[in-house]
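Right, I'll just put the structure down here and ask away after.
The complex appears here minus one protein chain, its other protein chains still in place.
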Amino acid sequence: MTVFILRRLLSIMVTFFIVSVLIFVMMHAIKGGPFDAGDMPMPPAVRDRIMAKYGLDQPIYVQYLKYMWGVLRLDFGVPFQSPGETVLELIGRAWVPSLVLGGLGVLIGAPLGILLGMAAALRRNTWVDYLASAVATLGLTIPVFVTSMLLILVFAVWLAWLPASGWGEPKKWILPIIAYATIPMATYARYTRSAMLDTLNKPFVTVLRAKGLSERRILFQHVLRNSSIPMVTVFLPMFIGTATGSIFVEAMFRVPGLGAYFVSSIRTRDYPLEMALMLMLTVMFCLAYLLSDILYAWLNPRIRVGGRKG
Amino acid sequence: MTEAPALELRGLTKTYRLREGGALRPTHTALHAVRDVSLTLPRNAILGLVGESGSGKTTTGMIALRLTEPTAGQIIVGGTDITHLGHGALKPFRRRMQVVFQDSYSALDPMFTLAQIVAEPLHIHGLGSPREQTQQALDWLERVGLHRSYGGRYPHELSGGQRQRVAIARALILRPDVLVADEPTSALDVSVKAQIINLLQDLQAEMGLSILFISHDLSVVRSLTDRVAVMFNGRVVEEAPTEAIFTDARHPYTRALLDAIPALHPRDRRVRTFASRDALEAATPRMAARDLGLAPSDVARLVDLGQGHRVEALLTS
Partner (left out) sequence: MTVTSATPTPTPTPTYRQRGPLWFAWRRFVANKGAVVAGAVLAVIMVMAIIAPFITKAGPNAQDFLTDSLAAPSATYWFGVDDLGRDFFTRIIYGARVSLTIGFAAATFSVLIGIPLGALAGYYEGWVDWVIMRVIEIFSVVPPLLAAMLLGALTRGGFLTIVVISALFGWVQVCLLVRAQIKAFKEKEFVRAAQALGASPGYVIRRHLIPNSISPIIVGFVLAIPLAMMLEASLSFLGIGVPPPTPSWGQMINTGMSFMYFYWHMAVFPTAALAITVLATTLFGDGLRDALDPTMKGR
């Protein structure tokens, strides 16, 4: 088991390293040098000195190493669009809305999805099943910004029940949270339904019924546990993906979260911020996948206990 | 003056290294699938290779075809050592050795028509124009007992026995010297088994083919083969002309195998089984070295008892 973890860790680190290099190089490809010609022509000597001051005259791998060294000390530099704070501070500030809305979205959507999936599996091929499956499919295939748009159109424009944008008060949170909740809900509904159907058809369930266990006990103690492994492992990447703020939801509902800053950082060529966001997200996804791989291997008794090959 | 045998295997060994468990100190075990196996397949003869599952007989066959690489040993085809030949140099030899597998369904590409399947060997070796290749393929379909019109059909439309016929046609279209038949009848119904065996016999006689017939079905082996080699646990434990094996088996394992054949008459049962594999190992016959004019040895080796009969035995002093 430890070998497994170490190996996964190693490969994730390799991946992360490669990704960070790629991102760094790409960003510097856009750069073109902030002090070339342009508005204020400078005598070459002055320009060279300024470049040296910012370390921009160094070969790219040196710049990369310096940057990564800073990263390890959690120093991401200062964002161009808001020089009064460090990148880290800005991210810390901007993350709150994303975390609240996205996190709540997942935490509400996932259990709902599970219930929906269970209902569908238990009432297979009835209208409950069809409805649940339709909702799940729609949730997954319709892009999230379309869903957001629909929510705004129906609830804010047409019915005018809820405000469409902003971040301040909880009332403004409702629509974005619903938008965030659709994907987790749909994903879990699907997973739960198919996992439960698989398990319910297995012979051991028939045996349990023959033994006389109540339907409810069979369901919660045995069936759910058996179906839950893939669902648990998919939770972590999903949470990370949502809690870091969907660009679209934030754009549509005008929420000043990470997603919004990401878009603006690309638009304004705010390299320190952009780089930091990309790296952070990549690291978090790497960790999320690593942890869920480990979790899966641990939970799956077949892998944990090992077994002789037949 | 004897010409070179069609196929000769010398000292073939195949060892798989397995890593097992443990974090930083994994244990390596070695699985000896085939251990120092030597066999000779003369021209125009059928050699049966029998044993239970896991005895290494299939692996031996695969090594002979170089579909699996041996850890040690040599494969000699018609006098030439092909053990270490590269892909290009090996190709002409591939024409001389072909194979028929047990599972006829997965032995035929489901996307190919029968004509394409049988013509494929010609295609791979670039023999003849496409039209000629198709003609030959159809000829061969007839030769194995299927109507020419089957050429346009697909494997899933045939029965197991028919598919096996197609596999045989594909194997023989290049007129190889050696055919390795790995349990070709094991998956077939009894009546169909007989048909396929007859087909193989007829073709063998017509073409002067040498067949390495791998099987665990002793009754089939008895009716088809000239010689039989018995394998156990990766080694050849006995080798003799067919009738000698069945009437005068010397190794206890061979006898155990024979005893396991369901007898035709209920009262004909001779029960002699071995409680465990160790017991079997322990039952390796011991022979006095001096009687045979050989040196004593701690390790069991094949001893020639004359008249082409060899048994694995321990030579005691």
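Order of writing sets the chain letters: A and B. Residues in each chain are counted from 1.
One rule holds in what follows: contacts are C-beta pairs under 8 Å (C-beta built on N, C-alpha and C of every residue); 3 or more make two chains touch, one makes a residue touch a chain.
Fair warning: this is a prediction, and the values are worked out from it, not measured in the lab.
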{"item": "Chain not shown: contacting residue from A:175, A:247 or A:276", "value": "A:247"}
{"item": "Absent-chain contact - pick from A:110, A:152 or A:273", "value": "A:152"}
{"item": "Of B:18, B:67 or B:260, the one touching the omitted chain in the full complex", "value": "B:67"}
{"item": "Candidate in contact with the missing chain, chosen from B:69, B:109 or B:132", "value": "B:109"}
{"item": "Missing-chain contacts mapped onto chain B", "value": "65, 67, 87, 90-91, 94-95, 97-99, 101, 103, 106-111, 120-121, 124-125, 142-143, 145-147, 149-150, 153-154, 156-157, 162, 167, 170, 174, 198-199, 201-202, 205"}
{"item": "Chain not shown, touching residues in chain A", "value": "11-12, 14-16, 18-19, 22-23, 26-27, 29-30, 137-138, 140-143, 145-146, 149-150, 152-153, 157, 194, 241, 247-248, 251-252, 262-263, 266-267, 269, 274, 277-278, 281-282, 285-286, 289"}
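Assume only the chains that are shown with their structure count from here on.
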{"item": "Distance between the centres, which are taken as Cα means, of chain B and chain A, whole angstrom", "value": "57"}
